[in-house]
Structures are given as structure tokens and as C-alpha cells.
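Removed from the display is one protein chain of the complex; every other protein chain stays in position.
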Amino acid sequence: MKSFGSDNHSGVHPAVLTAIQEANTGHQPAYGADSVTEEARRLFRQTFGPDAEVFFVFTGTAANTLALRALCRPFEAVVATSAAHLNEDECGAPEYVAGNKILAFPPVEGKLSLDVIDRLRINPHDPHRVVPRLVTLTQATELGTVYSLDELRAITERAHARGLLVHMDGARLANAAVHLGCELADVTTAVGIDALSFGGTKNGLLCAEALVFLKPDLAPSFAFIRKQSMQLASKMRYLSCQFLPYLQDQLWKKNAGQANAMALYLRERLSQLPGCEIPYPTQANEVFAVLPPPIAKIMQEKARAYAWDGDLHRFVTSFDTMKEDVDALFVGSGTP
Amino acid sequence: MKSFGSDNHSGVHPAVLTAIQEANTGHQPAYGADSVTEEARRLFRQTFGPDAEVFFVFTGTAANTLALRALCRPFEAVVATSAAHLNEDECGAPEYVAGNKILAFPPVEGKLSLDVIDRLRINPHDPHRVVPRLVTLTQATELGTVYSLDELRAITERAHARGLLVHMDGARLANAAVHLGCELADVTTAVGIDALSFGGTKNGLLCAEALVFLKPDLAPSFAFIRKQSMQLASKMRYLSCQFLPYLQDQLWKKNAGQANAMALYLRERLSQLPGCEIPYPTQANEVFAVLPPPIAKIMQEKARAYAWDGDLHRFVTSFDTMKEDVDALFVGSGTP
Amino acid sequence: MKSFGSDNHSGVHPAVLTAIQEANTGHQPAYGADSVTEEARRLFRQTFGPDAEVFFVFTGTAANTLALRALCRPFEAVVATSAAHLNEDECGAPEYVAGNKILAFPPVEGKLSLDVIDRLRINPHDPHRVVPRLVTLTQATELGTVYSLDELRAITERAHARGLLVHMDGARLANAAVHLGCELADVTTAVGIDALSFGGTKNGLLCAEALVFLKPDLAPSFAFIRKQSMQLASKMRYLSCQFLPYLQDQLWKKNAGQANAMALYLRERLSQLPGCEIPYPTQANEVFAVLPPPIAKIMQEKARAYAWDGDLHRFVTSFDTMKEDVDALFVGSGTP
Partner (left out) sequence: MKSFGSDNHSGVHPAVLTAIQEANTGHQPAYGADSVTEEARRLFRQTFGPDAEVFFVFTGTAANTLALRALCRPFEAVVATSAAHLNEDECGAPEYVAGNKILAFPPVEGKLSLDVIDRLRINPHDPHRVVPRLVTLTQATELGTVYSLDELRAITERAHARGLLVHMDGARLANAAVHLGCELADVTTAVGIDALSFGGTKNGLLCAEALVFLKPDLAPSFAFIRKQSMQLASKMRYLSCQFLPYLQDQLWKKNAGQANAMALYLRERLSQLPGCEIPYPTQANEVFAVLPPPIAKIMQEKARAYAWDGDLHRFVTSFDTMKEDVDALFVGSGTP
């Protein structure tokens, strides 16, 4: 039975396991000086642009938190929605490890409003208040919606005009790009993003996340920050190799495409249930539905649907979710 | 060509890759609530004793640093040799992440002297000085030597008598246990160690380390510490599964046995080189040799021997180092 | 010309300077082992109850931040209003120094709503989220309002029932107590507060704040926390002596009484200005007024009124504000 509780519940795509096996050829230098990692670095530059500098880390929380360590001093602040993973689901790692305060604003359909940026108090002469330095966006958002390219451009322009950098938490960037029908660079480098947490684990990798600086000179000492933050893999090639099929063979697109399609199909099926309401657009691989309690109970068991907030439940599809897996949820539900 | 630069240069043992493939069976709960991790936890209790509570993390630096976060408050101090990995090679992660000061003492053949513990100033009423709280030992040591069981017992007794806990950095614990001809519990739980960083990556795993609390109630909130320290794997089963063959099939012993044997053979070969001196016993998988400059140059190239300190060079053997690999270093050297 | 910009703009009450001179009698032990500090400690116990344990620090930011270091572990969270000084005006010291995340909720007339406490998600088994541990209230609030004793009792009861501690930021506690017509213990110990930042500097002291633990065993290692946080005064007696007249001779009451009375008088005068609106009750020594721009300009100059938010301005009275000082603001204003 497939789980709809999280895309972390799925396993590893076979092509990724193959890449790991292929990387396992004798001895190689450690800590990223190996040929596999070099090839992965090249692919990141090819994918995100010639200035892209990638550092592999173990978790999305690490990618996000280390982006802060790299780009903000401890008395500078991070601007986010209150729903941001960084704000809600990382057990205070940004505050504890990077030392930064997060200024959290209520999201609108999961997104940060442009006027939040306009209204920020930024006073480099008032030491009583942290100084906003970095805007962070989640793409796709925690509510399964996707910023359009125009929305992203507007945010980075406004942020840059106010002296702020823009970080994208791209734990589900692949899903967003598939929704937008664009390449990865289109939704990041081309719209002015400065640094990117590029997720792999939720989309079929075994355990591999990448922090990518998209512009030059953003983090000259990042190798030290990564090591001091306990995120430097000794046998780096086994992290980096996972990105070879992911980027070279566009596994990211194939996997996210399947997940997104299944989310739309699931949405359609859910919408036919009596009393079910779906409050947000379904633009990536997450469906949020308000469920009547009896149905909620069934879906928590069958689908492992996650009780997000009261009656609102979250369903997440994965790269290996199939039509039959969705249909299985509705057996006996009386819907066609 | 095999490298003798580090045991991190070697790859992954085939049995570990097999375990990863076997763990890849459909969906499972994330964050360690899966059946593979449950089985791994059981194996740790079977191996280290019924009180052993294991938490998987990504790196040895993380295991060491989080042991500090778990066992010390920030104004408490850690007692170590100055050669300790924790003190020398972790880019200040213990200080930065855990906030603790390390009191470092010169090692004797890589080991912490018993009288260091006796001479510690411990004054719980003087807030000007950090209060020693934790002794950390590396087994096998950074200089390739191994504490005897008696030495360990003496240290933990003396430390406990002074109110100190004892942590073991066991990045190469398998090599030490093989040298001592004992089981893993004999050299840890049975001699009074409180917490253990149990290494896997240097001995044939892909990327998996374990922090093991060997006595009850040592770290009731550690799940939060791990998450906040960015060391909680979402697809945990791919970390934990690596320990199944490692512990169940005693792969740790087989791998370390091979590496240790090759270290002894390498020592023998090196000792025949003119002008070569070997200052420390070779008790694990590291050989330290003072090399005349011309030989040093050759060995840095052929063996990737690491210039440790002036003319003193470090050679490390791995689970897959073969006699031929050692012999290949001496082709043309004129030694038999 | 007196300033209404902040109660920090006022000077030191003569009785405090006298106390400092009287403390200056030859040599005394350092770091708080002197007889003056012993007497001050006794006075705190007499004032706040026999369990009160006081630690003197240099700033209000330090008292608040160190309360967090003492009472929360870094993965625990602090519940506050978004207007809290701790959240807005301490440059992220709580996050940087104590490592804690602050969960900030919109205030109602400056106060924390009781239902915020009821609605907190507290899950000691979910390591993804910080666990609420401490509620912090500001009394008098940052908006010049005062929690009633009933309101405080309700909050501490509800908080304790949910396993939370309650801290009071009492930078202006004296003003609140005078408004309530009660003694200092009535509004702290008696209503269940666990720890108190007791301010002195804003009410006529030279530079002295106190962190008071009101219940036993709350912070057994606090002496180390204070020293490690750079808040241990060597010549402690010059801090502690300031509290002798403050507590023994009830200087706190006299000073706050004058400031409060002047705030009410100022409110009355302001309310007669055309177009001036006063949105909150004036219960301590702060008056908030929405001022038409031409009047705002005059008041920023004459009174150093602080532009709080758009047209909303803050006026603060001090222990030495006199009726004539208030009247001087209105010369030429056409009001009686």
C-alpha cells in the first residue's frame, strides 16, 4: 500500500541505486575531490548556469539553515511566510545553528505577499532591531501552490531593490518546474534567485540535497561553514552521484511529472466525496482537503493523510504513486 | 590503484549495497519509524546491551558533537587529548554547535593519560571556569594505537569517581575490537563507557554513523537535539539498513580484520626501507612512519601517504586493501 | 527640557547616587560575595518571598535573554506577543544567545490573549517542531497597559496546567504595581509568576537590572550561565546597592507614582488637541497618541515623542517628569 502521508515515505528510484553502484568503483579521494562529484558539479553549472556553485548536504533543513549561515550575519533577519518549512518544521535549527531571527508573515495561498517586502522596516542604523537581509520562498509552497515566473521576478526585483537577497527552498522545485512547464534554471537563475536549496530526497533520491549559490562570490568560505555544521560527507561521491541521473537524464522531470499528475487525479477523486472541500489550487504534488470526520478517519488510515490543521488534511503523491494507488483509496467509497 | 591516504577513500562493501537494495521495498514511514530502523535498533541493543539507545546520524563529526550537546551544558567542558579528532579535525563544530570548551592535553602514544583526569580542577562553585563534565577517548586512537580493556576500565572508573561521563569516539572501534580480540560490547559497555560514536563509513558503509547511549536516561530529548542539529534523515531506513549486515553478519569484524592485517603487513614492509622509523605500535589500521624525503615523495604519490607532521607520514588501510596493493607500493624500492 | 522619548533619557535619582557613595567604603570581595549584595539579596527575599533568588545583571535584554537560557533548552520555544521587547527590540539576542525560537502572537491592547496558550501545539514526541516551554508577559506592556491580577492569575494557571513556565518582563513592573495599587509580590509571586526580569534603570537607577527566580530550584547553575553570558559584574556591590533605597525605602513606588501621574496628566492634555486620538488606556508611564502631522512634528521636536507606527506616537514619562514639563509641551498650542 502506498502512503500519501509524505513524499519521504517513498523509496529510491532504481536509476539512483544504479548510479550509486556505478560510483562504487574502487578508491577515490574523499570530501568531494573525486571525479563523480566533479561531474555532478559540472551538471549543476550546465543546469543552473555557469556561476552556479553547488555544495551537497544531507538534509533540506541543513540546506536551508546553511544558506542562512552563509548569507546572513547573526544580527540580520530572514523574511519568510509563517508556513515556511524553515519556520515551522525545522525545530528551530535556523535560530540555533545560524543564530538568525525569522520574521514570519501569514502566507496567501502558501505564498509570500509582495507588499511584505515593501513594508519591511530596514534600518541599518538602529541596533535594537535585526536587519532584514534575506527573503526566503518555498517553491512549490508548503500548501502545494506554485509561484509563477512573474511572481518570482516581482519578488526578486523588489527584494534586490531593497538590498535583500532571495533564497528559494526548493525541496519540491522539480514539481514546481513541471507545473510551470519550464526548466530548472528558468524558475531560479533566470528570475533572479540568489541561492537555492535544491531537493532530491523527496523526489526519488536516497538522501541528497544541494545548496546552490547561483551568483558569484556569495559564499567564499562555505566549505568551512559546511564542515563546521557537520554536513561534509567523507565519501561524497555517494551523495553527488545521485544527481547524475537526476539532472543528466532529467529524472527530476519524469519523477515530478508522475507525482504531479497523480496529485491532480487524487484531487479530482477527492472532490467527488460528499462534504469534501479543496481550498487551494493543486499545482504540485500536494492536495489539501477539508474532510468530514468519518472520511478523515478512513483517509488517515488508508492514505496516511496528515491532519494539517483541524479538518484540513494533506495528501502527498510521490514519484512512484500510480493511478491504482489512488483508486485504492476510494474502494467502497461509493464514488465512481 | 588503492589509496592509503584514508579509509574514507575506499568504497562501499557489496553487502552494504545489497542491504540498501533490500531496504528499497515500497513505502515506509519516514524519520525512523520504519521496520528496517526498528530492526537495526534491536541489533544495537543485542550488540551493546539492553540499555543501548541508538541514533543514526550522517557523519562522525555529528556523532561526536551531538554527544556533547546531549551530555554537557554549554558551561561544562570536555576533556580530550590534543590529537583528538574532535579537537583537531572538526573545524570547531564542538565549540560552535555545542558551545563547549575542550580542555586538550598532550597524548601519550595517542592516548589520554589517567593522571589528566586526576589533576582536573573541578569546582562547581566557581563560575569563572568551565566545569569538566565529559572525558572523550578515541578508540582506536588517532595515532593507530588501541586502549586495552584495563586502560579503559581505569579511565572510566576514575572519571566516574570524579563525576564525569565518558564518551568514546569509535570511528575506528571495529579495528580496535579486532585488535583486542573482543566483541564490541566488551570494549564499550562492559568497561563503563557512557556514550559511543560508532563509526561505519570508514569501515565499508556508504554513509552511516551511530550515536549510542549505553546507559539509560542519558539523553531523553535527543530526538530534538538531532533534528535541530540537522541530522535527522527523512528516509532513515537507508542509513539504518547499512548496519544490518554490519552487525548481524559481523561485517564490521571481517572488514576491520582485513584492514588491520594489511596495516601490520605494510608496517613490516615499511620497516625494511632504509631510514624509515615507525614510532608507534600498529594496533589498528593506521601506520605512522618517519620517511626520508625521497621516499616520502614517492609514498605521497603512490600511496597518497599523508604528511602528518614534518617527516612523519600516515598510511591507512581499508577493508578492501589487499596484499598486492601493499606490495605495489614497494615495486622498485629494492626491498624484498 | 525634559524628554518624553523614553524613560531611559532621565537620569539617576539622588538617593541612588547616595547609595553608591555609601557602598564605596574600602575593599570588599568581588563578584557578589560582598555584604552590600548580601543585604540586597535579603531585601529581594523580603520583597518577593522567601524563595526569591536574585541575580543582578546589566541590561533588561540580558535579564530577559538569560531567563530563557536558564529555563528553556534550545529546542524549546518561548511564547510572546509580537510587540514584546524580547521579540522586537533586543536585536535577536534571545535567538542568538539562548538559541530559542520565539512564537509571537498579535497582542490585544499590548497583552497576550489567554486563548493563545490554549491553542498552542505542544507535542513532546514530534522533533520537527520546537516545544513551547515558557510564556513571557511584559508588565506594564509595551503599549502602556497593565495586566490585572485576575488576568495574570488566569494566564499562569492556564500555562502551568499545560506544563509551561511563566516569565514576566518587568522593565516597568513598578509602574504596573502602582497602577494596580499593590505591592511587588502581589503582582508577581502571588499570581504564580516563575521568573521575573525586574527593571531598575528605567525608573531612576543608574544601571541595574535583576533576574529573580521566584520558585526554588529553577536555575541551579545560573551563576555559570550569567558568567558565560558576560553579565557577571566584578564590583557587584555597585549594582546591588542601587536596589537598597529602591526596595527598602520604596523608591520604586515613589518614582513610578510620579511617572504614572504625569502620564495621566499628559494624556489629558493631549486629548484636548484637535485631531488627537488616544487608542489605548494609559495605565503606566506611556501614552500613545495618534497625532495629526503638524502636531506630530512639533511633539517630535519638543517632547522627542517617538514615531511608533505611522501617525501613532509614544510619549514616556519619567520619575522626574513634572507638571511644568508637561505644560511646556503645550505652550502656544491653544489648549488651556
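Every chain is named by a letter (A, B and C) in the order it is written, and numbering of its residues begins at 1.
In the analysis below, a contact is a pair of C-beta atoms (placed from the backbone, for glycine too) under 8 Å apart; a residue touches a chain by one contact, two chains touch by 3 or more.
What you are looking at is a predicted structure, and each value in this text was computed from that prediction instead of being measured.
Within the set C:T145, C:S229 or C:N285, the residue that contacts the chain not displayed is C:S229. Residue in contact with the omitted chain (choice from B:A30, B:L43 or B:A77): B:A77. Across the interface with the omitted chain, chain B contributes residues 74-75, 77, 88-92, 95-96, 99-102, 104, 127-130.
For chain A, the list of residues touching the undisplayed chain reads 31, 73-75, 127-128, 131, 221, 223-228, 232. Against the chain not shown here, chain C presents residues 1-3, 5-6, 8-12, 17, 20-21, 23-31, 58-62, 65, 90-93, 96-97, 201-202, 206-207, 224, 227-235, 238-239, 318.
The criterion applied here is as follows: only the chains that are shown with their structure count from here on.
In this assembly, the C-alpha centroid of chain B lies 50 Å from the C-alpha centroid of chain C. Among the residues of chain B, those in touch with two or more other chains are 31, 224, 227-228, 232.
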